[in-house]
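Omission of a single protein chain aside, the complex is shown with its protein chains in their original locations.
Note that the chains take the letters A and B in the order they are written out, and that residue 1 is the start of every chain.
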Amino acid sequence: MSLLQATGIAKRYGGLTALSDVELSVGEDEFIAVIGPNGAGKSTLLNVLTGLVLPDKGRVLLEGRDMTRAAAHKRVRAGLGRTFQHGRPFARLSVLENVMAGAAIRSRRSEAELRKRAMTVLDQMGLAADAQAAIGSLSYGRRRMVEMCRALACEPRVLLLDEPAAGLNSAEVDQLADRLSDLRAKHRLAIVLIEHNMGMVMRLAQRIVVLNFGCKIAEGTPSEIQRDPAVLSAYLGEGHRHAGV
Amino acid sequence: MSMRFPLLLGIVILIAGLGLSMLLTDYHLRLLNLAVISAIAVIGLNFAFGYAGLISLGHAAFVGTGAYGVALLTTLLGWSPWLALPVAVAGTAIFAVLIGLPLLRLKGHYLALATLGLNVSFSMVAANWIELTGGTNGISRIPELQVAGHALADERSYLWFALAVLAVSAAVAGLIHASRHGRAMIAVRDDETAASMTGIDVTRVKIAAFVLSSIYAAVAGGLFACHMRFISPEDFSYAHSITYLAMLIVGGEGSIVGAILGALLLTFLPEWLRFLGSAYLAFFGVFVLAILVFLPSGLVGFRWPGSLRRDGRSKGPAMVAASKEVRP
Partner (left out) sequence: MTDFIQLFINGLAIGGVYALAAIGFVIVYSATGVVNFAAGQFVMFGTFAGVAMLLNAELPWPVGYGAALLAMALFGALFFAVLYLPLRKSPVVTIIIGTVAIGITMQNAALLAFGSWPFRLPSPVEGVNLTIAGATISAHAIAVVVVTAVMVALLWLLFFRTSLGIGMRAVAQDIQAARLMGLKVNRLLALSWVLAALLAGIAGLMLGPMWFADTSMGDPIALKAFAATIIGGFGSLPGAIVGGLFVGLSEVLGASYVSSAYKDLISFGIMIVFLLVRPQGVFGERVQDRG
């Protein structure tokens, strides 16, 4: 049984079809990438999965339980974690406090225990030295790592990442890729990665889902996707459009 | 930040207050009593606005609920103030839940105007439900508080008692701020969506912050009733709500110390401006505006011009550093 499953998801914004009949199934411990040109509906799909946006049609199941209309925080408590495309750490909390806010997902943890768990996560992601820093004093890349630590502190079973590599330099991207592989190995964590950085996608993903204009146009292993004509024309088509304008 | 800060804060309040209580004249003791009572209310407002970002312009209505609760229970039913106080506070908390459930779906200035409407409605009911509240004549002969057989009849002994309540209120607020609950409130203010993605039940946190703020307000109201021993609807008009918010912002929102400093300053400032004669209130407004313009993070953000360099620890932009400083 898949851990997270979305079936027949459709979402319209006025006349614009952001998603139409999209399927996604994430197995335990699986690493899936979602790619597609700008405006393809990738972030909208994450919003539907996490409950920030309710779909017009379709269902979202988490470990077999129907979560289509569940509140966002309930899904997080049930095992979904997520980061945002543009990075949204809590600006008025320190790095450590940000991550402690995530660790508080299970009640009945003492302050000391929250602190310890948060420090463990920060350590793992190489942010321990910044624990007491203010968010505003961090670089953009580090700020986004804080957000990832916060999501990890919620102890998700599926981690949904919206373009985590955007704004990182290539050394940071490599480091991020290593850390994500580590995490998955250590915590049996399933990861859904939205990314424009194809190197990272090809290196990490076991399966790739391609969206274009809100439709799923392909799904398969990295090598299958690389050879898929529909994918090629979607990206090329986009290239043509840009070139043509 | 540790658990030591709240304790320290409580002790500093007690020592500073005891010192002042020995130095001041009766008239100024009375003002200080009012400032201390306001400070308790403003610390409460800090939960709603300073932490959770809920713009409430109805805080005085909760102060009033607490005050009327104590006044009615003691004068109509003859209860001891010690029994009336907790009951009035609990009643106010329930009232806040009932009000908060529908109102807290609103945000920003919508919430501000809705809570303002609540306060205006409260005043109108208090002024016109004459059989119960005595209308604009108010309720008088509220019994004085007794501690170990001693009536807290004079300003000085009442101040000692009020200081103790303030110290405990501030320390408890500090503990909450440093706990998961405080972090959740701040997270909700910073970014509701990201907070929900951190497993935080945003609605619940907002209600909790609102109710907590109403509890502090009710405590302040009860103390006010026992101090003045007479209350009337005017004491809880929406103008007072705005004053509480002004105290918080002038002192430094998000900070317990700021809440106390703001309450002290705005209570005493009119007195200090008395030398301006009948123009003092006109200058009061200008003074408050000047603080808003020149101390954007409130009194707690104040730095002597020379001390800027010593603050080398904060690497971040000035505003972020300031907002960090602001919070105890």
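Quick notes on this one:
Heads up, the rule we're going with is that a residue touches a chain if its C-beta (ideal position, glycine included) is under 8 Å from a C-beta of that chain, and two chains touch if they have at least 3 such contacts.
Values in this document were obtained by computation on a predicted structure and should not be read as measured data.
Taking the complete complex into account, B:Phe284 is the one of B:Trp79, B:Phe268 or B:Phe284 that touches the chain left out.
Residue B:Val293 is the one among B:Met22, B:Ala148 or B:Val293 that touches the chain not shown. Seen from chain B, the chain kept out of the figure touches residues 49, 55, 102-103, 105-110, 112-114, 116-118, 120-121, 124-125, 127-128, 192-193, 238-239, 242, 245-246, 249-250, 253, 278-279, 281-286, 288-289, 292-293, 296.
Simple rule for what comes next: only the chains that are shown with their structure count from here on.
Our note on geometry: chain A versus chain B, Cα centroid distance of 42 Å, whole angstroms.
Of all residues in chain B, those touching chain A in their complex are 178-180, 183-184, 186-187, 189-191, 193-202, 254, 314-317, 319-321, 323-324, 327. By the touch criterion stated above, chain A contacts chain B in their complex at residues 50-52, 71-73, 76-77, 81-82, 84, 88-94, 97, 100-102, 104-105, 111, 114, 133-137, 147, 150-151, 154.
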